[in-house]
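Every protein chain of the complex appears in place save one, which is left out.
Chain naming follows the written order as A and B, and within any one chain the residues start at number 1.
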Amino acid sequence: MEAHVVGNLIVAALLALGLWAGRAIRKNRLWREALAEVWRRRWGSVLVIALFVGIALLDSIAWIGGETKGEDVVAANEARSVIDRAFAGVAEESYSAPLADVTFYEKFALNDPGGHLLGTDILGRDVLYRTLKGARVALLIGGFTSAIAIPLALLLGVTAGYFGGRWDDLVFFVMSTLASIPSLLLLIAIVMALGRGTWQVCFALGVTSWVGLSRVSRGETLKLRELDYVQAARALGVSEARILWRHIVPNLFHLVIITFVLLFSGLVISETILSYLGIGVDGSWGQMIDQARNELAREPIVWWNIAAAGTAIFALLLAVNLVGDALRDVLDPRTARERE
Amino acid sequence: MAAYVIRRLAYGFGVVLGVLGLLFVLFFTVASPDDIARRALGEKARQSAIDQWKANHGYDRPLLPSFAEGGLRNNLLYDHYRRMLTFDFGHSDVDGVPIGERLARGAPASLALMIPLFLIEIALAIAVGLFVAVFRGTYIDRMGVFLCVLLMSLPILLQIIGAQYLIAKLLSWFPLSGFSRDPDVIARFLALPVLVGVISGVGGEVRFLRTVFVEETSRDYVRTARAKGASEMRVMLRHVLRNSLIPVLTRVLLTIPFLFTGSLLLEAFFGIPGLGGITVDAINANDFATLRVMVFIGALAFVVTQIITDVSYALVDPRVRLE
Partner (left out) sequence: MTQPALRIENLRITFPNAGQRLPVVDGVSFEIARGEVLALVGESGCGKSMTAFAAMRLVPKPGAIEGVIELNGRDITKLPVPEMRKVRGTQLGMIFQEPMTSLSPVLRAGEQVVEAIRLHEKVSHGEARKRVIELFERVRIPDAEQRFDAYPHQLSGGLKQRVMIAMALATKPQVLIADEPTTALDVTIQAQVLELMRELQRESDAAILLITHDLGVVNELADRVAVMYAGRIVELGKREDVLARPRHPYTVGLLKSMPGLAQPGERLHEIAGVVPPPTEWTAACRFASRCPRVIEKCSASAPAQTALGDGHWAACFAVEQEGAR
């Protein structure tokens, strides 16, 4: 199956997931009130996140064909997303300032004067276009990796805490070993070993980020295991799997959400560092920043590249962090008491 | 207590062995010596050139132990463990320079950067954390927390670039980059990287410490202290801080490994010839031998720090001491 078809299916799956989650939340009063409170406090940030998610989704819906604006035939046979099509056919030769009519240094006339809202980069690509495409990459790095790392972390942590014994010893040892290597170094090591590429980077990011949640969920499970109603369930002969699923895991939800939010920004920032080192993901904002580093030294300076990417990262991460904090305040039973 | 320390050391050693195992998997099996040779020589190199390269760099032995004649010792796995554990780091895959020597030259520069950074960051974080905790719930608290979140949302890369551009280029307060071992001049070169390092790290620290302090402040014994008529300052310092020492200590010691990674960027951007710079060069040059050693050193530092943390728990909290 081709890449773009997979992408389309994933978008469909995500939308379906979103609808299902929406309905599930509406039925559960606790969640409904919690989310309403988060919206009340941080609706701006929520909108920002929604914006980025929307852009990323638009960039993930791709198909082959349709009209092209004077490019080569190759482009017509490649899968292009909604965003790709919106910006088709506006490439320039080289740098140009935002909304300029001429190229920045040579002052040649542009193919699309005044049409580049954020200017163009060294290869003449529209900066706004590249910034929007970066949204998908960022969400891939942050969201997709978390979506893999978190269930893995939960699985290992909860089973280790619940069943104890040899399995716990093994998991704990693996956790200690991985945790002993400074995560950036481990990240670099894995990517160097696996080679460059989006999936390799995501895998490496996943491997280096599951340990934290795993340790915490193991600790929580150890505590939860001793609770009266869990003991009662075991005494009644309820199967272990059912106990785990119905009693232990739901108590970890608030932890999971908070971890997801914190992890997200950590992952995006890590990727920027990897991009700086030349082993990041293609098309990411980190790559834009890395490429833009040299531009600041020029006279006159080229600022719009790094400004666009920097603003985008900052806006997304700030929004995610603020919403995450609000979520944590609302869900954590202890701070909830303070509010009353 | 002695038994506890010994147990901790033993487990730490076990973890170090685990780390070495992981490194072996990554750097000898996932990326095999053939791959490494190809990356150094180019994809199209002939097999004979690859074999020669491998022989030159000591990669020409069997990978794993075998029961053949002398096979238990004459393999890369055994070599890897033996040499790492005896700190016999060998030579760089790229330029043949003895890695150990390079480390010795780079270490002082890294320490000159890391130690002031570490000390300033902790002192600042604890002071600000306590301050904000005293004013919890008020405007000061909310502003403080928001500021921290702001700092945490700005990738360190941008902070470095921004600082270099604004302070070094525009304002010319400090040099853009560079280093000197001359004690009179060294402060000027370190000022900006230390500043950036502290600012980028302090946001997360203050958030965490504030949470810890606020939680301790809501405990019953704080109420008792207030009932005795103690001032808020005394309550914070003598009761809250003392009781928060375990999480504070944990967090503080946890930042030490991050000094390694943060120093990676700081050294690279500010031209400081330390361990971080060596690592970045190794990455750019695909120098696996050096990279292996750097990761090992980082992990070793982490394990040692962890052991020190655990042991100091016992010193700090009388409840742990008597286990």
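The criterion applied here is as follows: a residue touches a chain if its C-beta (ideal position, glycine included) is under 8 Å from a C-beta of that chain, and two chains touch if they have at least 3 such contacts.
Just so you know, these numbers come straight off a predicted model, no measurement behind them.
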{"item": "Chains on display which the left-out chain touches in the complete complex", "value": "B"}
{"item": "Residue among B:230, B:254, B:285 or B:311 that touches the chain left out of view", "value": "B:230"}
{"item": "Options B:13, B:87, B:173 or B:221, residue touching the unrepresented chain", "value": "B:221"}
{"item": "From B:245, B:285 or B:311, residue that would touch the chain that is not displayed", "value": "B:245"}
{"item": "Hidden-chain contact residue, picked from the options B:42, B:183 or B:318", "value": "B:318"}
{"item": "For chain B, the residues touching the chain missing from this view", "value": "137, 219-221, 223-231, 238-239, 242-243, 245, 316-319, 322"}
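The rule is simple: only the chains that are shown with their structure count from here on.
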{"item": "Chain A partner contacts - residues on chain B that touch it in the complex", "value": "11, 14-16, 18-19, 21-23, 26-27, 30-31, 145, 149-150, 152-158, 161, 165, 169, 215, 218, 257-258, 260-261, 264-265, 268, 279-280, 283-284, 286, 288, 291, 294-295, 298-299, 302-303, 306"}
{"item": "Sites on chain A touched by chain B in the complex", "value": "173-174, 176-186, 188-190, 192-195, 265, 268-269, 272-273, 276-279, 286, 289-290, 293, 296, 306, 310, 313-314, 317-318, 320-322, 325, 334, 338"}
